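One protein chain is absent from this view; the other protein chains keep their places.
Labels run A, B, C, D and E following the written order; every chain starts at residue 1.
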C-alpha cells in the first residue's frame, strides 16, 4: 500500500524539473564515474533531513500566523487569538494523524480520496539487513512535513474570522477542515488523484494550502458577518487598527523565514546535486517574490493613499510568497520578482474591495491567501511549459467549489446548532474576557492590577 | 581519554534502537552492496550537522524561555527577567566550558563524576592524512550541543523565582548549577556513570535537564518565599496575571520549535538511514505530545474552570514536550499523544496544588518541568522494553535528592551571606527600577517620557 | 567567467584552515581508503545545504534587527522602523540581484570591482549527463547566502538614524549602499580583489559587513544631526529610553541565533569532515564570544553605573558577535571569550563617548558594528598566523575611507535634493503618524480607538 | 461656568461626544478611568487561583460649559449614555471661577 | 455634596478602597496620574546618559460624598494612605453643585 502511494507521489514528482528518485536511479545506471555520485543511503538521509528541516521551518510559521494575527486584532481579542492559533496547530496535527494523512495519500490512485484510518510509519525496507532505500526518505519525516502544511491552511481561517467567532465552533471547524476538507482535495493532486492525472501543477500549495484556507475563511466570514461597528451608518467600512504593529511585523518575518521550508522542502528530495540546485533556486525565488511584494505595496500605497501603509506592505510580502508557491522553481529570479509584485498589487486592491463587499476580513487573509493563491496558480504556465492554463483553472475552480460547499455546510450546521458568533455584549467587552476570562495585557487599560502596588 | 568517554557514550547509545556508530560499522561489515551505504566521512559530516542544527535550535529555546517569562511576569519585572535570561545563557556556556563538560563526560567510567579542567576539542584523528572518522562527529559540535542543554536547565529556575530574587545571587546560583550540579548528575547517566550502568533511560533529559531545573527551582522557591501579596489574609493564593500573553505565547512556540533540536538531535547521529528514520519518528512524537498537551489543557480547564485558560494551555504544550523527552523514539504517535496528554493533565492539577502549598512559582515551571519530567521518566518502560520501572525510579530519586541537597546548601549560603531576596520596597516598585534602574516599557504607566513631546 | 571568480574565491578560501574544495580534491587523490571519503556529488549537496541553512538563518537576522530597533525607539516611531526594516531587506535583495552580486564577484581578478549586470545562475556543469561537481555548490545557494549579508549591512544604518530620517531618502540610500557601496568594497576581499591579494583576512565580515554598515551609519548620523531634545541646554546628552525592552531582547536573541549561520556558513563548505570540524569550532566560538560580551557588559555597567544595564548587555552580546566575526575559526574557545569580552568592553565605553560627541546613534549601532568590527578585524593576527596586523589595518582604513566618501556624497545629494530629515513638527508627533499615518500601538496613549466600545 | 464631569461606559463615548457636539458644546477632555460602584467587578480564575477584578473600565468626560448650556448638556449626556443597566455612571457639576483659552488669552465664557 | 480628590501611592489603593467601602462610600472613580512634589523623582543612568524621572506614579481617587460623610471619608483615606514617608499625597475637597445617576436619573444625594 505504502509502495502504491509512493508511486503516486513519484508520478507527480516526475512533473518537476529534478525528480529525486529519478536522478538517483539514473546516477546509478549512468556510466559516469560511480564514485562521484551520492550513495542511495546517503540520498535517503538527505531527503529525510530536507523534510525535517522543512518541517520545523513550516511548524514555526504557526508562530508567525499567531503573531501576525495577535498584532492585527484589538487588544481585547489578543489572548483569544493566541489560544486559537496554538489550539488549531495542535488539532490539525491530531486530525491529520487520525484520518487526514491516509485520506490524502493512501491509495488515491487517480481518484478522489484515499483510505480511512490512523497512520503509522513503515520503514521496514530501509531498516532491513539488506537495506533497501528506494522509498527515498523516512516515512515519518514525510508525515511530519505534510502535517505542518495542514496547520497552515487552518491558520488562515482564524485571522479572517477573529474578534467575533466563538472558540468552540471555530475549533470544531478546524478539526473538520484539517481532517476532511483539506485531505480530500489534497488527494486530488498531491495524493495522485484525478487532478494530478490531468497535469495540474501546484508545487507547494498556492491552491492546495493557501486558497483552501482562503475559501474556508471567505465562506466563514460571509456566514459569520462583520464585526460590530465595522461599517458605519452609511455602510462605509471603518478601520479598526490592530493592537501592535511590531508583533504583526514579527509575524510576517516569521512567515517569510518559514516559507523557505514550505517551498524549499516541497522539492521533496535533496539527495542529488540536481535537487540541491533546484532547492537553491526555490530559496532565491521565494525570497525575491516576497521582496517584490513588499516594494510593490510600498509604492502603490504611497501613490494611492499618499502614505505608505505598513500593514499593506506586510500583506504584500505574504502575497508575494503565496503567489510564488505554486511554482517556485521554474521562474528566473526576475520572473519571481514580477510574480510576487503582481500578487502584492492584487492584494493592495483586493483588501479595500473585499472590505467594501461587507466581508469583514480582520487580517486580510482572504486577499493574501485566496487572491494571491489563485494568481500564483494561474501564473504557473507562464514559466513552466508542462502546465496548461486550462488545467490550472480547472484545479482552482474544482478545489474552490469543493471547499466552498463543504465549508458552507459545516459552518451552517455549527451556526444552527451551537451558534458560531459571540453575543453582542461578549463581542463588545472582547473575546478575551468573554471566552477566556482574562486579558492579554492585564495591566494596561483595564483591570485593576496595574494599580496594585503589589 | 577522549576515546574513553566516547566509549562511554557509545555504551549508552547502544541502549537506543538505532545506534549510529553501530550501524555505520555494521554497514561496513555487512555483505550488502557497499555502494548503497553512507561513507564513513559522510556519516561524520551528517552527525556533526545534526549536532549543529540541534544546537542552534536548542540555543533558540533560550529566547523562548525569555519571552515566556517576560510575558508571565508583571511589567515592573520584565526588563529584569530579560536580563536574567540572557545572562544565565551566557554564564551557563562559560561554566560548562570552564569545568562542566569534562566533569560530565571525561573519564566518568561508571562512577560519579569526570575530570576537572577546561575543555578543548581534539579532532586529530579525523583531520589526519589517513582520516579516521570513528569518533563519529566533530568534538566541538558535540560540545556545543551539550552546552545549550545546560542553559535550558538554568532557564527553568529563573521563571519560578522571578519578581523577587536578587540578580547577583541568582547569577551566582546559575554558575553553581551549570558548573557543578548539572554536570555531576549528568555524568551519572549521559557521562556513562553508575546510573547508565544500571540501565537508566532518559533519552533527551526529562530528568537530567528538566527535573534538575525543576528541583533547583523548587528548592529555591521554598527558601526564597512567595511574592508580597501573593497570598491574601486567609492564605488563599491570589492571581497575579502576567504583563503580556502574546509574548508568553510566542515563547511557547519558540520552545516547541526548539524542542525538535532538543529531542531530535539527542539521537546523536544522522549518518545512516536508520538514524534518520529514528529522528523522523522523534520529530513526529515530539510534536504530537505537545499537541496532545494543548488539547488536554484546553478541555480540562474548560471543564474545571468553565473558561479555557490560555496560560494553562501554554503550560500544557510544554508539559507534553517535557513528558515525551525521556523517550521520544519508542512510542507510536498515538502513544506520544497520550504521554503528552497525561503530562499536561498532571500540570493542570499541579499548578494550583503547588500554589496552595504556598510555593510561589511565577510561571509554573516546577509543575511543567519537574512534574512533567518525573512523569516522562517513569513512563519510559511503557513503550521501551529495555527500561525498567524500578531503575527509572532510582534515577529520579537519586538525581532529585542530589539536586535538592546541593541546591539547598547553595541557596542557604547565598541567603545568609549576600542575601537572596529584594527588600520590600524594591519588590514593590519592581525589580526593573530597583536592580536595573529602568523600566521595560518606560513610556507606559510610569516615567515621564511618554508625556514629553520630544 | 563563473569559473574565474570561483577560482578567486577558491584562493581566498585557501587562506582558511580547511578549504572545502582543496580537501575534497585531496581526499580524491589521497591513497586513503576511497570508500571512507565523501563523494563529490555528496560534497556538492552538503555545501549547498550549508549555504541554504546559513542563508535562512541570516535572513532571520533581519527580523532580529527589526525587533531590536523597534524595542529601542520610542513608541511614536515603532511602526516606521518596522517598515524601514522590512523594506530595506527587500530592496537589498533586489539591488543585489540587479547589480550587486556581479559587481562583487564577477571577474574582479585582483582589481577593484566586477562586472555590471543582472545575475543568473549557471549550474550546467553539475546538471550535465556526466555531472561535473567541481563548482562545489549550487550557484543560487551561494547567491542567496551572499544576498542576505548585504541586507545585514543595510540594517545597521536604520537603527542609528531612526526617529528622524525620512523614509524615502533612507530607502534610496539603502539601494545605493546595497547596490554600489557594499558590492564594490566586497569585491576587494571576498570577490578576490586587491585586498584579498594582499592577504587581508575577514572571515565573515567584521569589516566587510559590520564596519561598512557602521561607517555608513556614522556618516549619516553626522549629516542628519541629533534628534530634537537629545541634548539639553548645556549640551549634555539626555537618555531617550526605548519603547519595549522585551522586544529589544528578543531581537538580540534572534541576531545571536542567526549569527550561527552568518559565521558558520562563511566556512563556505561542509562537504568534508575537516569542514564540519571547522564549522563546529566556529559555532562554539561564535556563541562564546557573545557570552563573554554579555558577562563583560554586565560586570562593567555594574561597576561604572552601579546598576546593571540591560540594553548595554544586549549591545555587549552583539559586540562579542561582531568581534569574533573576522576570525571565528582559529581562536580557541577561551580566546573567543576574550575577543568577545574586549569587544563588549569597547562598546560599553564607546556608546557614551559617541553620545558626547553629539553623534546621536539611537540603538548604539555605530559602537557595536563599527567599533566592534574594527576590533575584531585587528584581532585576527592574534590567533591566525597567516594574517598580518598591517594588512588588517590597511583593509580597515581603505574600506572605511571608501565607505565614508561614498556615503557622504550620497547623503549630501539626498539632503540637498529631496531632504533627509523630518521637519520639526513631524519629528515631534513621531514618524509613525507623520510618514505612515498610523500608530504602532494605536490603542495605547493616543488615538480614540481604545475608548470605543466597539 | 460649570464643569460637567460625566463618568460613562467606554462604549458610549462616541454617542455622547456626538450629541454634545450637536448642541454646540465645542470642547471636552476625556480620560480613561477605573470605576468602583454598584456594578461590581467579577472574580475570575487564572491558573487555578482567584483573580478579583474590583474596578470596571470607564470613561470620564470633563467639559466646561456656560451656565445656559448646562441643562441641555446634562440632558444630552444622560440620553446618550443611558442603557438602563447598572454601571451607566454619574454626572457631576462643579463651579468654575475662571477660564482662559491659552492660544488667544480669551477669558471666561469666551474661552470655551 | 463634596468631591474628595485624593492623590495617593499606588500601593495604598486597595487599602483606601476597602476602608472607604467599609464606611459606606459606595462609589469612586480612580485614575493613574503622575505626581510632582517634594518626593523628587530620581536620576538614572541609561546607556551612559542621564535620565531624569521627574514624575512619580500616583493614583488619583475621586469620590463625591454627602456633606455628612465627608469628615469620616477624609479620615479613612488618611489612615489608609499614610506611610509617613514623603510622597504620601494630598486630599482636596471641592464643592459639587449637582449630581445625577445616569441609569435612574436620580439627582443629588440620591445619586451617590
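Before moving on, here are some points about what is shown:
Rule of thumb we're sticking to: contacts are C-beta pairs under 8 Å (C-beta built on N, C-alpha and C of every residue); 3 or more make two chains touch, one makes a residue touch a chain.
Predicted model, so just to flag it, every value in this text is computed and none were measured.
When the missing chain is restored to the complex, the residue among E:10, E:48 or E:89 that touches it is E:89. In the complete complex, the hidden chain is touched by one of A:110, A:199 or A:241, namely A:241.
Residue positions on chain D in contact with the hidden chain: 3, 17, 21, 26-31, 64, 94-103, 105, 111-112, in rising order. Contact between chain E and the absent chain runs through residues 2, 6-8, 31-38, 54-55, 58, 60, 74, 77-78, 81-95.
Along chain C, the points of touch with the absent chain fall at residues 428, 437-438, 445-448, 451.
In this section, only the chains that are shown with their structure count from here on.
Distances between chain centres, each the mean of the C-alpha atoms, put D farthest from chain B.
A count of C-beta contacts for the chain pairs C-E and B-E puts C-E on top. Separating the centre of chain D from that of chain E, both taken as means of CA atoms, is a distance of 18 Å.
Put simply, the C-alpha centre of chain A and that of chain B have 31 angstrom between them. Shared interface positions of chain B, defined as residues touching 2 or more other chains, are 39, 42, 49, 53, 241, 244, 250, 305, 307, 309, 311, 428, 437-438, 444-445, 447. Those residues of chain E in touch with two or more other chains are numbered 11, 30, 32, 44-46, 51.
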